[in-house]
Each structure stands twice: as structure tokens, then as C-alpha cells.
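Working notes for the structure below.
With one protein chain held back, the other chains of the complex are shown just where they sit.
Lettered A and B in written order, each chain numbered from 1.
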Amino acid sequence: MTDTPETYSAAAEVSFVRKRRTRWERIWLALKKAPVSAWFGMVVVGIYVIVAVFAPLIAPYGEAEIFPVPNAPWGAEHVFGTDQIGRDVFSRLIYGARNTMGIALATTVLSFLIGGSLGLIAAINRGWLDQLISRGVDVLMAIPSLIFALMLLSIFGSSVPSLIMIIAVLDSTRVFRLTRAVAVNVAVMDYVEAARLRGEGLGWVMRREILPNIMPPMVAEFGLRFSFVFLTIAALSFLGVGIQPPTADWGSMVRENASLIQFAQYDLKAGLTPLLPAGAIALLTVAVNFIVDWFLHKTSGLRDEH
Amino acid sequence: MSTDKRQGRKGDVLLEMRDVRIEGFSDERWHPIIKGVDLTLKRGEVMGLIGESGAGKSTLGKAAMGYAQPGCRICGGSIVFDGIDLIKAGEAEKRKLWGTRIAYVAQSAAASFNPAHRLIDQTVESATRMGLRPDADSRNDAVQLFRALKLPSPETIGQRYPHQVSGGQLQRVMTAMAMSPRPDLIIFDEPTTALDVTTQVDVLAAMREIVETFHTAAIYITHDLAVVAQMADFIKVLRYGEEVEEAPTRKMLDAPEKPYTRSLWSVRSLAKPEEKGDDIILSIDHVDAAYGKHKVLHDVTITVPRGKTVAVVGESGSGKSTTARVITGLLPPMAGKVVFDGQPLPPALAGRSKDQLRRIQMIYQMADTAMNPRQTVEEIIGRPLEFYLGLSGARREARVSELLKMIELDDSFMDRLPSELSGGQKQRICIARALAAEPELIICDEVTSALDQIVQEGILKLLLRLQKDLGITYIFITHDIATVKAISDEIVVMFQGKVVEQGLKSTILEPPYPDYTQLLLSSVPEMDPDWLTRLLAARESSANPPARK
Partner (left out) sequence: MHPILATILKRLGLGVVTLTIVSAIIFSSISMLPGDFGQAVLGQAATKETVAAFRKELGLDKPAVVRYFEWIGGVAQGDLGTSFSGRASSGVDRSRPVAQLIAPRLQNTLFLAGVTAAIAVPLALFLGLTAALYRNSLYDRSVNAFTLTTIATPEFFVAYVLILLLGSLWPVFPSLANVDASTPLGERLYRVALPALTLTLVIVAHMMRMTRAAIINLLASPYIEMARLKGASQSEIILKHALPNAWAPIATVIAFNLAYLVIGVVVVEVVFVYPGVGQLMVDAVTTRDIPVVQGCALIFAATYILLNLIADIIGIVTNPRLLHPR
């Protein structure tokens, strides 16, 4: 049993002091304790990134190089055979990583720039501006985003820039909702009020008081939104209204090779061909989700279930 | 109300806990919460279980039922209730006891009643489930209990839903719910902590009376020694999951053995000699203020003398915090003005100059949320130095170091994060941050109410010393009369958005009082086991009971 000393000292009061560690030490420690699923996710994402960056060095053939034999079987020359007009499936898979991931990444970044900044402004302002943006977002979210995207694509046509713009704007509504929600929670904190009472400007309050405190959920959301955007773009490409040929991308590759699945009884490998790009998509989103799950578990209990 | 015949006689041991150990799971490992506590309770006895936050008193209270809340486990010792070993007993066996022979009264009645069912149905639920008596009898009995607990319209209040009655009434209904099956033991878990003092008195009186009527044994858990003194036959003090001491109530109050126990009412021994001040630094002049359409301040006029402390006292909803928001400019008033040092202050924050902002600083109740968790102590204290006074680099660091000394901390705290500070240290850093601006007036909003008693005393002493050394003026917002006695020169009493009275401490705290001040002051529990009895007798005899909320 511990008795309080008669002379009270504030400095001696019990408190819990963390050991000083550099950022890298902390990251390494966290990684060492990460579960298998998170490690799996990180390895997969790492490999994807390497493949995407060094695609021209890894791919045996060009992205749109056409060979004389269409639908060639798997073999030494073409690891995963050729597609319906004679392009090397393996090479297209590798280039697809670059195109699909690159476009999804650009879209997600853009959607965070739009949704994140509007969300922060709305959370701090809480006045008519907040009302205006929030109601606008409500209406946009009342239209299912895939349907909205289909409609807009039919008007603006399917090009990569319009694809990025349309998906980014539609997706930014969700980023806005989350940013606003977490930022409002931080904005009502006394330390934000204290900063305002001190006379700090809006920029300081946003950058120094709010932003550092909403980073964990935002980083996690970035992962989730990326996989969602990635899936949406893949779905649109699969439907034939996303990334257009001859650009290699996984969604359209599934569509192009879909008919091969009927031959699975005769040649299982041929039947598996359309599943390769589909599987590549699934593997990446599963990997990202595993990482996000672990990250959320580490930083807080905050996980949106959709 | 029929007094049930019970098996045991008064004086038999009802509950026997030996070397109880409980662990809680957090940060992916088990931590001890209760480290081997013994407890013996006889039939008809009321035990007070007292301790500060984190002492494990609530966990121990639930363990007396054989219950460990999710994330906790009872990992050692024995708990025997009337011959039944609750640690060995299975869920089904414990369920037969819970709600019928051992009942529980929770802190937050509003959250602990099921919103979907009528109060009466929840009151008789346990008795009816166990088939103790016909359902209709239970319902009649519940009405009797409501009446005994002095609930308004006892016949019909049971037909209401939880959200339709007030917090104080709900707490009494919960006591009726606990009493309905005539249990042998009731666990009261901080039942009045969430209530205002004037409401607390009525609830305490009702609970005490009904426990006495039925000779029910009870464990009364609280952090407030004065409250427990009214309720308990004997008191056990807990700290860090261990027993500090146990003694009959009177003995505990008159001659506590351990220094820690004495420290529990140390704030009450602080008293600052009052000083009158004539040099007015701040005056609030006929201020009306509203949140939207909801008017919360009505014609508030307060004057604050330089270098003195004005305590603003009132219950929740009295408008005392709103007054602070008006002074700081967060809530521009609808009418009236705030004059600081002879100059009227611009009503809104945006209109005030940096220097005007610097001269009035604020300290918050929850030090936890008043500091950015991502900034170090040096950044937190250094920012006002940089912002108002333009200090940077080595000069800034030197000044932060000086300020840390002033609040009795040292340089080793410089690069700590708020999460690495204790509650009292956090509040000290907040004081240093306010001091950094070299203010003339500091508004302290309930700055000690979230702290443990001994830490409160340290903070109050620090504030008094700083006032003496630096001549700072304080506006001290609080609901706690002991704190008021400890620190104030003048007192402002507020009620429902109006100022009831303002004056020197000695004039306010001495009779004659206006009605509300009388009610407020008399409702503050005193460190005297007879206080409640005396108060009730006095109120009974007075022909005109004071007006209540």
C-alpha cells in the first residue's frame, strides 16, 4: 500500500511517461507487432507498387503489341496466353497494374483534395456555408454513385480525364462527410476554442490544431476510398464505359476475356484467364482492407462499417 | 407496503469478501484493478465505499454481486453472499439472486432505464420474473414505494417512459425498482453524482429513509465523503484498488488514521481571508444573452475588483459558463456591455485586438481536452509567448522554463505530450499557458471539479500564490461551495440565468439569505453525519419551504 507523502509535490505526481523513440523506431515496433493479415496486405501492396513502377522493365512484351495467334493457350512464349486479338495477357496484366492503380490513385487524391478541404471548412464554419455544402452533398449522395457516374460518362464521354474528374467529384461527397464528422468532433474541443480565444487565424486552427488530430481516421479512409474508387473504375471499365482500349486495364481485360470461361471444361487454364485480372483487383482491395483494418484497430476503434 | 419476513436476523453476516482480486483488460494485457480487498457486511448495515477516480470502488461494488463488467475478470479470492459462493456459482444461479436478493442502483438513471418500456414495467420486472408475488400486488407495491420515495403523482408516474421524467425523479424510481423485490442487499453506485446539490438532498433523504424502513443492507459507493457520512454506518476508503482504512462513520470523520484519508477533505480546510477591492477591472453591465432563440442570461450585472477573486456559483443551467463566454467574446450579448479596465470590449471575438485578447485568459474544467494531444508542453506554453510577445528560440525556451518553475514543475516536462501527464499536472500546464500571456484577468471554469481532492488543494494553493505574486484577478466559476470558501473574496450567486446576489464572501455566506442562496447553501452536504437529519427537520418545521427548481 502506498501512502501519500505528507509534503505534496506536483512534479512527483504519478504519470505515465512513454519512452522516447524516434519515428522510425516507433514504426518498426508497430510493424513487428502487426498481425499476419496486415503483413500479407503490406507485402501484396508492395509488390503491386513495384510492378506498377517498373512495368516496362518487367513486362516481356509491349502493352498493345499484337501477335499473330489470338487466344493462344498458356505456354512458354506467352505465360498466360494471348487475348482475343492476340495481345500477351501477362504483359497486359503488368501494364494494367500501372494504369488501373495510377488512375485510381489520382482520383482518390483529387477526391481528398476536394472533399477534405470542404469538410474542414464546413466543420470550422458551421454556418450557412456548412449548411449549403452539406445539403448539396446530401442530394448528390441520394443518387447511387455508379448510376450517377454512368449518366455523366454518357454525357461527357469515356476518357481518362473525365473518368478521373467524375469519380473524384462523386467520391469526394463521402470524403466530405467523414472529414466534416471527425473535424467537428475535434473543433468542439476546448483546445480549439483556446486557440480561437488566443486570436489565432483560421489557417493556424486548421493546420496546427485540427489536422494533426484527424490524421489517423483520414489515413484509414484514404485506404478505404482508394479501394472503393479502384473497384468503381474497374467496374466501369468492365462495363465498357471506363478506361478505353487499347490501354491495358484489369476491368476491361476481364470483359475482353470473359468468353474464355466457357472453355474451362476443356482447358482449365483458359477458363482461368479472365479470373486473373479479376483476381488481381480482388487481391489488391483485400490487401488494402487488411492494412486499413489493422491501422484502425491500432489508432482507435473508429471504423465505418460500409 | 408489507415488510417481508426475511430468513436472516439483523447482525448476521450477509456478505463476506476475502482477498478479492480483479483484473481489467486494456492495451492487450491484464492490469490489476482490485488488489486483494476484504469486505464484511452484516444484515441491515450500510457501508460507505469511498475513493477517488480509478480507485476501483465501482468494480468492487459490482463484484459484490459476483459480476465482472465486460473487459474485467475476478481472478482471485472469495465472495460469499448469504452462504452462496458467488465465484463458484454459475450464471443461472447468480441470475436468481440478481435483481431479487441483490439489487443495483446505477449512476446514470437516464441511461440505465430501457427507453422502450414504461417505468412501472421496469420497476416490477425482477419481482414478477421470480414470481415473488402476483404481478398486480407488485404494481400496487411499486406505487407505495413511489409514494414513500416522495415522487410526484405516484399513481401515474409509473405509466411514463424514462425520457418523460427528470433525472432526480428517475434516480428515485430506480431506487424503487431496486427495492421492489425487497432485496437483502442494494448496491448504490454513485447514485447522486450526476444530480445538482438541491436535487441531491431530496434523493439522498428518500434513499436513506427507504433503506432504513426495510432494514436493507447496502453498499453506498461515492467519491463524496460528506454524502457518504449521511448514509453509512461505517466507511471503507479505497485507493489504487487497495483498502486504506475502514472505520465507523463518526470515528472516520473525527479521527482518520491515515494521511490519505485526511487529504480527502483537505480542500474543505482551506480558507482564504477575504479582501475588499474598489478598483474595478471588469464590469458586466445589464447583459442579456441567448443561444439562438433560447435566452439564457437575463440582465446580468457583475463587477470584478482588480487583484481579487470573484466566485460565480450556481447549479447546471444557471448561466455561469455562459457568462464566461460573453466575457471572452465567444457569445456576443444581445444587450448590455462588458467593460474591461475602463474600456468597453467589442462584443465579438473577431472585433477584439490582440492585446485585449491577451489580457483576459481562460482555464478550462477538463484539462484533457484543453490541450492539443499532439503538441508538447513546450509548444503549448510557448505558443502564447510567440503569438502575443514575439518571443522565439532560446528566449522562448527560457521563459517556458521559468513558467514551469512558477507552476512547481521542472524542465523535464518540456517535451512531454499531454497524455504523459497526470490530471493535476495537466491543469498546471493549462495555468502556465494562461500565465504565458501575462494576463490581468483569468477566468477559471470549474478548474478543480474534475480533479481528486488532494490535487484540487494543490491547484487552489497555486492559484492563490500566483495571485499574491502577480496580482492577477480571477473569475472563478464553480458549483462547489468548499472551493468557493477556499479561494474567493467576493461571491456571485446565479440561478436560471439571473444574478441572485453579489457581495463579499462573509456577507453572502452569512444569514440573512435570499431564498435561493439559502436553498443552495443548505443543500451542500457537510462533513457531519447528522447534517441531513438536521436539515430535513429544519425544512420540515419551516412554514414556507424555499422555492425549488
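Here is the rule we use: a residue touches a chain if its C-beta (ideal position, glycine included) is under 8 Å from a C-beta of that chain, and two chains touch if they have at least 3 such contacts.
Remember, it's a predicted structure, so these values are computed and weren't measured experimentally.
Taking every chain of the complex into account, the chain not shown here touches A, B. Set against the missing chain, the residues A:Thr82, A:Ser227 or A:Thr247 yield one that touches it, A:Ser227.
When you scan B:Val13, B:Cys75 or B:Met130 for touch with the missing chain, the hit is B:Met130.
Within the set A:Gly96, A:Gly199 or A:Pro274, the residue that contacts the chain not displayed is A:Pro274. Within the entire complex, the positions of subunit B that touch the omitted partner chain are 62, 65, 67, 69-70, 92, 95-100, 103-104, 106, 108, 111-117, 125-126, 129-130, 160-161, 163-164, 177. For subunit A, the residues touching the chain absent from view are 37, 138-139, 142-148, 150-157, 227, 231, 234-235, 238-241, 254, 258, 261-265, 268, 271-272, 274-275, 278-279, 281-282, 285-286, 288-290, 293, 305-306.
Everything that follows uses one rule, which is that only the chains that are shown with their structure count from here on.
Looking at the complex, you find that subunit A touches subunit B at residues 1-4, 6, 8-11, 13-18, 20, 189-191, 193-194, 196-200, 208-209, 212-213. Against subunit A, in their complex, subunit B makes its touches with residues 239-240, 242, 244, 258-260, 263, 328-330, 349, 352, 354, 357, 361-362, 364, 366, 369-375, 383-384, 387-388, 407-410, 413, 415-417, 419-422, 424-425, 428, 433, 437, 454-455, 457-458, 462.
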